[in-house]
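Before I ask anything, here is the structure I am working with.
The complex appears here minus one protein chain, its other protein chains still in place.
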Amino acid sequence: MNKKIKASAAIVAAIALSFGAFATTSASAATKTFTLAYQGPLSGGEASTGIDEQNGVKYAIKVFEAANPGYKINLVSVDDEGDPAVASKVAPGVGTNTKIIGLIGPAYSGATIASLPYYKAGNLTVISPSATRVSLTDPKSPTAKSDYGRPIFHRVVATDDKQGPALAKFATAGNTAAKVFVFDDQSSYAVPLRGYVEAALKNVKGATLVGGDSVPNTTTDFSPTIAKIKSAGANVVIYTGYYSQAAVFVKQLRDSGSTATFAGGDGVFNQQFAVLAGKAGEGAKLTGVAGLADVDPKIEADFKAKIGVSSGVYAVESIDAANIFLSGIKNGKTTRAAMNKWVKSYNFKGIAGANIKFNQHGDISEGGFAGFLVTGGTLVNKGPVA
Amino acid sequence: MKNFNLRDFGAGIWERSNRYQRVAIVLVTITLAALLPFAGASFLATPVAAYDAVLVYPVAIFVLMSLGLNIVVGKSGMLDLGYVAFFAIGAYTNGLLSMHTGLNTWEIMPIGIGAAMFAGVLLGIPTLRLRGDYLAIVTLGFGEIIRIVALNVSWTNGPNGISGIQMPPPILGKEFALDDQKLFFWVVLVMILLTIWMIRRLTVRRPGRAWEAIRQDEDAAELMGVPTLKYKIWSFTLGAAIGGAAGVLYAAKNLFISPEMFTLNVSILILACVVFGGIGNIWGVILGGAILGYLPDRIRFISDARLLVFGLVLVVVMNFRPDGLLPRKKREKALVKKGASA
Partner (left out) sequence: MFTVFIDQFWQLTISGIALGFIYVLIALGYTMVYGVLRMINFANSEIFMWGTFGAIVASRDLFGYNQTSEPAHGAKLALVLFIQLFASMAFAGLTAVTVEFVAYRRLRAKGTNRLATLISAIGMSMVLSEVMRLLTASRPVGSPRILEKVILVEVWGAQIRLDTLITIMAAGAIFIILERFVKLSRMGKAIRAVSMNEDAAKLMGINLNRVITTTFLVGGLATGAAGFFYITVYEYTKFNIGFTMGLAAFTAAVIGGIGNIRGAFFGGVSLGLAEVYASAILGTQWKSVTIFIVLVLVLLFKPSGLFGEAVTQTRA
């Protein structure tokens, strides 16, 4: 045997060993074991969103198990990388694994659309904490045939068409002659939201749309966009993308001497925005849904004690979504069909205090967006924007 | 054992067999491949992802694309880093036509292949005069351009992508089903077999010899009267056709496409399949596509470090087997060392 073959044999052996390391777990007889799943980006560039959400789910499960001895909840982590291509690879496995009686997620709308056919085929109820694309619950959208998620899709987050007007209104509040510049980051989240913001601006008195741009989400040099803002003489700048780019942008905007109001949607609504932007972030206006620390500092402290890290984005939504399934399990809904009925008729308060009840399309009726002002490095709640 | 080479060993068996034995070998191989979807309960099973879905995409479609890219990179020695462009064109042809017309997958297939070939010729005529790394960066740019156009124009639905693509119509009375992808796997397998057959026919005929000459020394080939540009465009276009076919199949399998599925990473991954398996050798390329398509899903249990391990595997295998797992024939390899064109 020559060296080459030896080396290859070693590689093959190593791979075989690592395969063997995979084992299945079996439930013990004494406790009642049920399986839920979380689907979202747990690796890749979007991983922080998924990890934050999954922590919320894990927290809800820990609280539930502590309060209900005798129940054991297995959580299957379904990593779709936030990528529709990956989602369509993992979704069939989840759809046919009937042990899973409910799925929290998928986190992103694109991945949701790619997964839906498999979950519909398997009648698996899903509750997404963060997929906001309108067509998912709109039977009248042009792509309803494939996107409309009824009867299995639900979400505990308000949609882009609600956020667009809220953002337009909040960004221009107190400015009677708002000249607004709106730009997106080319993602499937930001582009539709920008559309709703621009449409809503027409109904805001005194506001005019003076320009826009579409900036790839890998950009860090925003000088052309800033040149456009200056050339258009805008005094309000709305960004519909995510917080990390927003922080880089707002720093450059302030360094260029501009004093225009900066506003962003729930993609920017993140404590990390204030941290990354530093002083430049002061006075930024963001729309979003109140986070866990904002809802109840006591729960936040408990969260940190149980999970080991602070709660992140969509923590409230993730916990709510998980609680809906957990209460179903407690009420003996242990099949997919029973769980679906349970979720459809669910009507209880979420941890933020608002009532959670799904309409026939899978949207929640209550709960809207609040406006936040970045003050002293934290996001200060200025109350709901209606 | 000093010069043992699995590829030559395999070729030896083939050459020593008579006609009947060869037919038997082929039939057994095809049967084994066709039975793969039934092996889901064995150690091959993939955690989380459904095994039969993984077999279709990435495994089978990666194999198909690797075979196509191998014509360009392996047979005629042109470094193409934008192969995803043709995949995207095929997928978008399927998406757009199934959105706006009543055509089904099999009717769209020739149109998708045609569109990809057309793009191949269009890109090939001005750029295939370039050599080596210059060609690489231009093709890479082309791949990015296709993706950015799909992202920014309204008729492709921009970043939202196209959803609701039709499933293929039944074949021989058997319906395509979402929760059972065996039929789809067999369809792709037939495409792979057709591709192999085509490549083998071409390789032993005039185009194959021309590609081989171009790969080893383009200037010498030109001097000997080989119309190099013409054959390079041919090779490029054939590769494009297979990429386009893979794209049509992918869209029909996925039912949803969006620009973020067609990034440079796909081009790089397919190139990695080709080189990893054994550039220029059909069987090596198939092995490479199968392993690199399958591995990330098989090692999902190490979830977070998956790509890290994947990268390490690439580095280690390339270092210890630079010609791939199943290298091409020694005779061909010896020549490639002298010419720096590959």
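Per-chain residue numbering starts at 1, and chain names A and B are given in the order in which the chains are listed.
In the analysis below, a contact is a pair of C-beta atoms (placed from the backbone, for glycine too) under 8 Å apart; a residue touches a chain by one contact, two chains touch by 3 or more.
All figures in this text were calculated on a predicted structure; none of them were measured in a lab.
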{"item": "Contacts of the hidden chain among displayed chains", "value": "A, B"}
{"item": "Residue in contact with the excluded chain [from B:Phe62, B:Phe142 or B:Phe236]", "value": "B:Phe142"}
{"item": "Contact with the hidden chain (one of A:Thr98, A:Asn203 or A:Ser231)", "value": "A:Ser231"}
{"item": "Residue in contact with the excluded chain [from B:Ala33, B:Val73 or B:Ala290]", "value": "B:Val73"}
{"item": "Absent-chain contact - pick from B:Asn152, B:Thr203 or B:Gln216", "value": "B:Asn152"}
{"item": "Positions on subunit A contacted by the hidden chain, ascending", "value": "43-48, 51, 186, 213-216, 218-221, 223-225, 227-228, 230-232, 244, 247-248, 251-252, 255-257, 272, 275-276, 278-279, 377"}
{"item": "Hidden partner chain, residues of subunit B it touches", "value": "73, 79, 126-127, 129-131, 133-134, 136-138, 140-142, 144-145, 148-149, 151-152, 264, 268, 271-272, 275-276, 279, 304-305, 307-308, 310-315, 318-319, 322-324, 336-337, 340, 342"}
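Convention: only the chains that are shown with their structure count from here on.
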{"item": "Length of the line joining the C-alpha centres of subunit A and subunit B, rounded to whole Å", "value": "35"}
{"item": "Subunit B - residues contacting subunit A, complex", "value": "1-2, 4, 43, 46-54, 57-58, 151-152, 157-161, 163-165, 177-179, 181, 253-258, 260-261, 297-304, 306-307, 313, 316-317, 320-321, 325"}
{"item": "Parts of subunit A lying in touch with subunit B, wherever the complex brings them together", "value": "1-2, 4-5, 7-8, 11, 18-19, 21-22, 42-44, 47, 76-79, 83-85, 88-90, 92-96, 110, 113-114, 117-118, 121-122, 133, 143, 145-147, 186-188, 191-192, 214"}
